[in-house]
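Excluded from the complex is one protein chain; the other protein chains are retained at their positions.
Chains: A and B, in written order; residue numbering restarts at 1 for each.
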Amino acid sequence: MSETEENLPSERDVAHEGAVGKADNPFADPGLPAHEHRIQDIDERAAKRSERTVAMLFLVSMLATVAFIASYVAIPIDKIVYIFPIGHVSGLNFALGLTLGVALFCIGAGAVHWARTLMSDEEVADERHPIEATPDVKAKVLADFAQGAKESQFGRRKLIRNTMFGALALVPLSGVVLLRDLGPLPEKKLRTTGWKKGIRLVNQSTNLPLRPEDIAVGSLTFAKPEGLEESDEDFANKIAKDALMLVRIQPQNIKDKQELAWSHEGIVAYSKICTHVGCPISLYEQQTHHVLCPCHQSTFDLSDGGRVIFGPAGHALPQLHITVKDGFLEAVSDFAEPVGPSFWERG
Amino acid sequence: MKKLSARRRHPLAALVVLLFALAVTGGLYAAFAPADKAQADDTAQSLAIKEGKKLFAVGCASCHGTGGQGTSDGPSLVGVGAAAVDFQVGTGRMPAQQPGAQVPRKRNIYSNAQIDQLAAYVASLGPGPSVPDKSQYSAAGADVAKGGELFRTNCAQCHNFTGKGGALTNGKYAPTLEGVDPKHIYEAMQTGPQNMPSFGDGTLSPQNKKDIVAYLGAVNGDKTASPGGMELGGLGPVTEGLFGYIFGLGACVAVAIWVAARTTKAKKS
Partner (left out) sequence: MSNETTATTERRGQAPRGERIADWADGRLGIYSLAKANMRKIFPDHWSFMLGEVALYSFIIIILTGVYLTLFFHPSMAEVTYHGSYVPMHGIKMTQAFESTLNISFDVRGGLLIRQIHHWAALVFLAAMMVHMMRVFFTGAFRKPREVNWLFGFLLFVLGMFTGFTGYSLPDDLLSGTGVRFIEGVILAMPLVGSYLQMFIFGGEFPGHDIIPRFFTVHVLLLPGIMLGLLVAHLILVFYHKHTQFPGAGKTNNNVVGMPLLPVYMAKAGGFFFLVFGVISVIAAVASINPVWAIGPYRPDQVSTGAQPDWYMGFAEGLVRVMPGWEWNFWGHTINFGVLIPILVFPLVLVAIAVYPFIESWVRGDKREHHILDRPRNVPTRTGFGVAWLVAYFVMLIGGGNDLWATHFHLSINSITWFVRIAFFVGPVLAFIATKRICLGLQRRDKDKVLHGRESGIIKRLPHGEFIEVHEPLNQEQLHVLTQHEQPEPLELGPEVDENGVRRKFKRSQKLRAKLSKGYYGEDNVIPKPTVEEYKEITSGHGHH
């Protein structure tokens, strides 16, 4: 295949198509049409009207700015007004936005109207010039470059060249090293939670330790480990892993053997953190025992070991082994696997 | 006698006799016919249960069984309590019209008295939550902010931040809570209708429920303000994006068309 691209017409052909055989070619470019006058160009009264319209628009803008300032001063920030058909809204926000909008819009409308009706609307053609340099310029630049390169002796003195590359390659490493203290190393942080043997399950809503009888079949309860308080400094970090949802399923409806073994009389405790990307999954359907994630619709079956039945999650929800001691629900151990989204070392 | 016989022939006499006879018959019936049961429990409650049973036989029994024991078409109602009936019938969900992923809310066809009777009957089948009274769900003494926090923990995942509703699996959905009677919201938490889990008093204390109801009243009531302007459904970025495209960019393009359009030329003459 040739590099000349003989299948395409050359640029000049396209450019001159109009000029060539204009008389004979009905498809030829007729050239720029003659300028036609607008009414404002020939009728001074129309031009005056335009002028007045533009001035009026600028005037309205000024008034709107005054109204903006007046609204700012006069309307209390907590004033709620009813505006049809928008509804009950902040009077200040509405007034400020509208006046600001009008003030700005009128400036623009005035300027555009001015341009459209009073400024010359004669279309002008400007020549284009090829972006590429002429051969002379190109030759000059290449020669200059060659001379500069030669004078630098860059090509000849290899030792200088190589050490310079080495130095330039190494120096950014300092920057990379400096990023080390952005955060700690993962270590076991993603593998452990606040749950361990003997920690009681505390109701998130009532802040009371949970008893089995608090949890009815078909109910949904959220729990946190005893000792974790909302006022704790690291509450967010902790609850991001510890959040638990408790449901009670008739034991005969639990399909998974391990799930049954880790439950207490049908009360099962699952991590609330989705195994896909960590949203607090909790759209529990009590008749199907399915729990749906509102972020990406991963669906898990809580009556079957938290198995994934739909959506992008890759593995089952981790279950917490629970038991009852002194009438209160408590954890038997930490989760057997990391909670939340998968990561490389998860295994 | 003469007077009497004269009146006997009065044109209205027949009517009077008839009315009298009717009144006596009705009174006798009322006194004797249900006498065997009335002696056992003659309270208003039992009357309600009885009336409820009749209504149940007509409107509910075909799916839930004649004794509310449940059939393949409807679950057992033993132990669901009066609150469940008051919710299901009061919001028009029951009686259900057609099978589907979920029974929708619709116009309620029973009077309040009838709902109470039905509720009384179903409550008599087994112990369950009773209909809450006004003090339990009124805003008085409620902590709206706490309710908001509880709502976001327990409810928003299905019903959206301010209760606009949301999707569940396979065509099921959490309905919008806009315009729902506070009593019904309270009952829904108590009883867990359809696929909604229940939030009994062990899960959400009565005060928790009261707070949640108050929060909804504050953020999703008739008079709730949306300070920033139109709420756009309160559904988040999807409707905002659509609005931004259609009205934001749309208006800018409309203006651009005006800016770039050729000005009208003077007519050639």
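As a convention for this text, a residue touches a chain if its C-beta (ideal position, glycine included) is under 8 Å from a C-beta of that chain, and two chains touch if they have at least 3 such contacts.
Values in this document were obtained by computation on a predicted structure and should not be read as measured data.
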Among B:117, B:153, B:190 or B:205, choose the residue that contacts the chain missing from this document, as touch is defined above.
B:153
Give the residue, chosen from B:47, B:232 or B:266, that touches the chain omitted from the document.
B:232
Touch with the omitted chain, as defined above, among A:112, A:217 or A:324
A:112
Of A:166, A:186 or A:227, which sits in contact with the chain we cannot see?
A:186
Missing-partner contacts on chain A, residue numbers
1, 5, 7-11, 14-15, 17-18, 24-33, 72, 77-78, 86, 89-90, 92-98, 100-112, 114-116, 119-128, 130-131, 179, 182-186, 189-190, 204, 222, 224, 230-231, 233, 235-237, 239-241, 243, 272-273, 276-283, 294-298, 308, 310-315, 340-347
Touch list for chain B against the chain that is not drawn:
101, 143-146, 148-149, 152-153, 156-162, 164-171, 173-174, 215, 218-219, 226-232, 234-245, 247-249, 251-253, 255-257, 259-262
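One rule holds for everything that comes next: only the chains that are shown with their structure count from here on.
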In their shared complex, at which residues does chain B touch chain A?
150, 153-154, 157-158, 166, 168-169, 172, 174, 192, 194-200, 202-205, 208, 223-231, 255, 258-259, 262-266, 268
Would you mind writing out the residues of chain A in touch with chain B in their complex?
36-43, 80, 86-90, 93-94, 97, 108, 112, 116-117, 121, 203-206, 210-211, 213-216, 218-222, 247, 280-288, 290, 292, 294, 297, 299, 310
